[in-house]
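See structure below.
Note that this complex is displayed minus one protein chain, with the remaining chains in position.
Order of writing sets the chain letters: A, B, C, D, E, F, G, H, I, J and K. Residues in each chain are counted from 1.
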Amino acid sequence: MTVQVLNGPNLGRLGLREPEKYGSTTYPDLVELLGKTGRDLGLEVQVRQTDDEAEMLRWVHEAADAGDPVVLNPGAWSHTSIALRDALAMLTARLVEVHITNIHAREEFRHHSYVSGVATGVIAGLGVQGYVLALHWLSGQADT
Amino acid sequence: MTVQVLNGPNLGRLGLREPEKYGSTTYPDLVELLGKTGRDLGLEVQVRQTDDEAEMLRWVHEAADAGDPVVLNPGAWSHTSIALRDALAMLTARLVEVHITNIHAREEFRHHSYVSGVATGVIAGLGVQGYVLALHWLSGQADT
Amino acid sequence: MTVQVLNGPNLGRLGLREPEKYGSTTYPDLVELLGKTGRDLGLEVQVRQTDDEAEMLRWVHEAADAGDPVVLNPGAWSHTSIALRDALAMLTARLVEVHITNIHAREEFRHHSYVSGVATGVIAGLGVQGYVLALHWLSGQADT
Amino acid sequence: MTVQVLNGPNLGRLGLREPEKYGSTTYPDLVELLGKTGRDLGLEVQVRQTDDEAEMLRWVHEAADAGDPVVLNPGAWSHTSIALRDALAMLTARLVEVHITNIHAREEFRHHSYVSGVATGVIAGLGVQGYVLALHWLSGQADT
Amino acid sequence: MTVQVLNGPNLGRLGLREPEKYGSTTYPDLVELLGKTGRDLGLEVQVRQTDDEAEMLRWVHEAADAGDPVVLNPGAWSHTSIALRDALAMLTARLVEVHITNIHAREEFRHHSYVSGVATGVIAGLGVQGYVLALHWLSGQADT
Amino acid sequence: MTVQVLNGPNLGRLGLREPEKYGSTTYPDLVELLGKTGRDLGLEVQVRQTDDEAEMLRWVHEAADAGDPVVLNPGAWSHTSIALRDALAMLTARLVEVHITNIHAREEFRHHSYVSGVATGVIAGLGVQGYVLALHWLSGQADT
Amino acid sequence: MTVQVLNGPNLGRLGLREPEKYGSTTYPDLVELLGKTGRDLGLEVQVRQTDDEAEMLRWVHEAADAGDPVVLNPGAWSHTSIALRDALAMLTARLVEVHITNIHAREEFRHHSYVSGVATGVIAGLGVQGYVLALHWLSGQADT
Amino acid sequence: MTVQVLNGPNLGRLGLREPEKYGSTTYPDLVELLGKTGRDLGLEVQVRQTDDEAEMLRWVHEAADAGDPVVLNPGAWSHTSIALRDALAMLTARLVEVHITNIHAREEFRHHSYVSGVATGVIAGLGVQGYVLALHWLSGQADT
Amino acid sequence: MTVQVLNGPNLGRLGLREPEKYGSTTYPDLVELLGKTGRDLGLEVQVRQTDDEAEMLRWVHEAADAGDPVVLNPGAWSHTSIALRDALAMLTARLVEVHITNIHAREEFRHHSYVSGVATGVIAGLGVQGYVLALHWLSGQADT
Amino acid sequence: MTVQVLNGPNLGRLGLREPEKYGSTTYPDLVELLGKTGRDLGLEVQVRQTDDEAEMLRWVHEAADAGDPVVLNPGAWSHTSIALRDALAMLTARLVEVHITNIHAREEFRHHSYVSGVATGVIAGLGVQGYVLALHWLSGQADT
Amino acid sequence: MTVQVLNGPNLGRLGLREPEKYGSTTYPDLVELLGKTGRDLGLEVQVRQTDDEAEMLRWVHEAADAGDPVVLNPGAWSHTSIALRDALAMLTARLVEVHITNIHAREEFRHHSYVSGVATGVIAGLGVQGYVLALHWLSGQADT
Partner (left out) sequence: MTVQVLNGPNLGRLGLREPEKYGSTTYPDLVELLGKTGRDLGLEVQVRQTDDEAEMLRWVHEAADAGDPVVLNPGAWSHTSIALRDALAMLTARLVEVHITNIHAREEFRHHSYVSGVATGVIAGLGVQGYVLALHWLSGQADT
């Protein structure tokens, strides 16, 4: 099983951006961590990041065509992009929404996510381990 | 490390209650699953459920005194109990809020949780595996 | 057919509490009235009251297990308890929500009831006769 | 005692209109049922329906002049007609608002009724039996 | 100059309806009072009342065609009828909105009037003298 | 196929009413235009207008009974009449809602239409050609 | 009878301020007009204006002590001053609130007046004649 | 005179719970302080705390029966429990609501208290001395 | 006359995406249909789609420069992009907003469109025929 | 220690103003009562009242400069004056906000106080004794 | 050209008041700085401050009469004074609103300014240099 791990705007700056909030793991560290986790779980994990909504939509369209499950950290688009929600609604496999921080304990405008309404589940506030847990969960579901 | 897994109202009915929404795992199955997960992870896991808010507050007070991390499925109290939030704010160890269903994709009145504002992180919509992931994550944090 | 007549907080004070609003029938009078009504209709009527939400949830769980129809006066919990709503959603038989006063003509915060969304029907403002009408209606449905 | 049973817009279509929601009783069936109920209770029951708000206001004015109690199913006007509310506020006898469906479990815009604020009581969601119960209740009140 | 004095729903009941709020002047008294006022001012005053929105719209259309100024007590339609507002927007002469009671000191839902947005001016709370003042004002404007 | 073209309040004033907003086509012009369009398309087109909600409801009931598609310009009732919405929900054929002006670019209170929720589609802001397009579309659907 | 005519902030600029909105009558013209009106009606009319809220409160306190009726144009304080409302609530004689423009047809923030809730009546949009009408009305009431 | 001092959820944790917010006085210290204050004032002071809403309701019912004044710190129930408000509305003696912290300077959801609407008065933000002041005040009222 | 038909995000997936909602016509089918319609009407029709907002803005700028009318299906950007609205406000020719589905009968967040406020007209819910009607209408306007 | 007791608009009318709400103690009585309380407590108490916001701001500035604690009854300015709040934020000593009536049980617009957000504590509904309690409390704090 | 620099409530306390927010420049420093800036730019700059709204209104009236441009720091009145807005609307020359702090990054109630709606432009958050920039800008406009 191939899992698409897709990251939205500013996440390429991980480790550089407000580390007291997002932790010190850099984006390359994250890619490596998830690659290793994938190998341990026997999953093919493809990790990508973009600040370009059009590119993100294309990746989601491809995942929809391929029937791949998706782990998505939509970043700030969670709260503003209905286009992304519409693309995600076309997925046929599972979608896990991941947020590194606990968005529910931050500013009011981060409490609502358009993505959550079409996601299978949500993990927030558990740092980069949130991605790892999402992969574990998808792997477990694959067993079913 | 002892982890308190605390469950709020109606969760004793798991498996009986709207199984198309909550799955067929019964509450005793859940207790067993988490016991086993704990043993695998080397954690002492104490799983309890109550429909009585006073009892829940007492358990949270005890966890605060003991410094135990908590995995909490607050059920419907998420949306209505500020008393529970206040008790949880006294915890010194980590708190993971778990919801079996994706509350963000359900009725509007389930989108806001008073608990989230004082939780470390939130896992929703991943079924009873959400508890398992929470234990894994706490276990990993313990390593730190 | 057994019908569960369940009463929420402060209803044990009936007749004592703001009689100009709730009437002079006392709670024991109510129990007697409904017992008599049940006998007339050939229904087994069990009338209970509690100020303890956990106890109410247990009674609702029992009614769900027994398949009994329920006549419920949720009192103030109507407006605040999603836990009660969730328990009631498990009922398989009919649920009639009864309010002694016309809650729609009182304070704004009494206009919304979480219970109504999962009830079969609602009777409000007809005094303690509201319970009697509910029993009559359930009895008529039983004939069908 | 004469009781006015007044029905608002679209209720002449009963039995034809969304029967899965409103039941299969037709409007003529309803008239007959209430006539029979009236005879059993020793009440003179006058059942009327109109799609014309002016006609409804005239009927309410007449009931106010005659001092007749009213059983009213205001249909969609519940949510929009302050003129009807104002007319009803002139009634000197009791007013029971009846809805065939449980309006509280339907669309948000059906949750508020301008009529309820001036009604004695409300019965909703008990089908056409709601009218019958209202007559029973008025009959009982007449005994007092 | 002909002035149309138009009255909306329930105003035919003046003097009968909640006299502590609306005063003891009856509708025929009002017609006579305004007739006399008109004669004193040298105005042709036509006073009409209807509970039928379609009739009201027709009267407004006629006033628009005739270029007559209008004194309108829209009653409860103030708060609910955009159709009436749209008709009034076609008037070419002045429009004075009159309310017998001070609607701003009553229920919240009476505070907004769709009519006010297209009226020249508004008089509220001065009893039936409000109509008289409106005629005086129109008469004075005519002098200009 | 017979198509009912129904027009709500104030639309009989077309061409007279705010022509800079609604254009100079008069209502008789509209009737003729739609008659001609119908003949071109081989449709029987019945064009009617009323300021009387009860009459409109009757026409909708008839269309429901006949299974006729409807082109409806609800005028101001769009924003206020749930009774009209309820009647329209009984239609079995297609319903196209037409507005001569672009209601979404006008006052806030014109942005929401109760009719849209039960319509097949909506055309707004294209002037009286909006009706013509609606007939063309219905005609095309009839081909299917 | 002495009538206090009190004017709030910026009204001393009448005739200078946005004359297309407030007309060309200057404040001294207004004082003269009301003086003359008073003499005609046999009323002692005292006309004052202030931009100073404390001074306005003092005038209202004096009117309360003297039992004088008040004609008040509160200007912008209508929408913001609860202190003024509280002072006005102490009046024992009648209070007529006057606005030169139709505040209900202007910006949203001018639609609510704290004064209206404690006024006997309101006149808006009839220009400076609104004051004259208010005096006439008070004069008529005095006759009673 | 007996005064009931009733404390709601989490208040048993006083001194342990967020001492920077609630101070270092422990709950036993509070009980002792109030006992001493009572003796000084010649009042019989009964101090109790519960996390159980049903128990709180019972205590309020008893105070209502006994005619005892109540000093109540409802804790988080202030903001959520209408059942508590309803019970308190039955009190015949005075009710003083006390909050240790200034709830108006904390989170938005702590700004509204259901209890305040039925309380005689409220003291907030003055620490545990708030209780002492409440007793002094009740004592003074008793003198009257 | 050249008409720009511009399509926003996810519309390239037409026919693949939720066909029960959007129909089975694919995007290439749509391009062909509109090309043919253009030829029939003697219009030069340029059909484009993009998931990239910057590209869409550029196309709108070009249409503004060329003075071309635009048929725009903004997709999800309708509800979120003020940048698109600002670009569209620069158009000098007509703008018809088209939605394949009836957005007014879908989720609340789809009811408001920033585009509508600057569009000439809107067609929604008539499937891909909505584009065809828009071209017909523009063609007819061109005749004027 | 000098304590500033500052009173806002209309409070000079105490005893005259709605005595059923504010009690029969006059403002001079209040000054005397607080003077005496101050002497008993060994505090220098300066009691002032103004209807002039600028004067109030000056007094607050002086208290800020002197480091005096303040007992403030802001009257209606509580709900409207951010300028007052800003001045109070400069105080370095304690601030107790006092309201004679229970503002939380009055009109909705009195429930929010801009002052509370910068006050140490709040006393409401305990009549003029509220001031006395505030002085006692400040005196006790001074002991610390 | 004379420029009026007007400062609202509490600004006389500049340098004393929350210096971490407002900076250490005192009000006399500000006056000097602006005087010097004016001399450099060849502008006559009149700098005044008041805590008295009536005085501020008078200054604005004078500026309106003189046709002077205004640099205004309305302080807290920005958010509450419609009277000030109304006075400013009479200005014929330019108005620049200046805030020392970035009000958009502070409490919610500081985000809306009644002044902005009638200002030419707004400068916020640039400290006392904001005034200097405003003078530079006005000077540049004068060149035009």
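One rule holds in what follows: a residue touches a chain if its C-beta (ideal position, glycine included) is under 8 Å from a C-beta of that chain, and two chains touch if they have at least 3 such contacts.
All of these numbers come straight from a predicted model, not from anything done at the bench.
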item: Left-out chain, listing which of the shown chains it touches; value: A, I, K
item: Residue touching the undisplayed chain, where the options are A:58, A:79 or A:111; value: A:79
item: Chain I, residues in touch with the chain not shown (by the definition above); value: 52-54, 57-58, 61, 64, 80-83, 85-87, 89-90, 114
item: Missing-partner contacts on chain A, residue numbers; value: 8-10, 12-13, 16-18, 50-53, 55, 75-77, 79-80, 109-110
item: Touch residues of chain K, complete complex, unshown partner; value: 96, 102, 104-105, 111-113, 116-127, 129-130, 133, 136-137, 140
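The definition used in the following text is that only the chains that are shown with their structure count from here on.
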item: Fewest touching-chain hops separating chain B from chain I; value: 2
item: Intersection of contact partners for chain G and chain H; value: J
item: Contact-richer chain pair [E-F vs E-G]; value: E-G
item: For chain E paired with chain I, centre-to-centre distance based on mean C-alpha positions, whole Å; value: 47
item: Centre-to-centre distance between chain I and chain H (centres being mean Cα positions), rounded to whole Å; value: 63
item: Averaged-CA centre spacing for the pair chain D and chain C, given as whole angstrom; value: 23
item: Of all residues in chain H, the ones touching two or more other chains; value: 52-53, 80
item: Contacting chain pairs - touch in the sense defined above; value: A-B, A-I, B-C, B-H, C-D, C-H, D-E, D-F, E-F, E-G, F-I, G-J, G-K, H-J, J-K
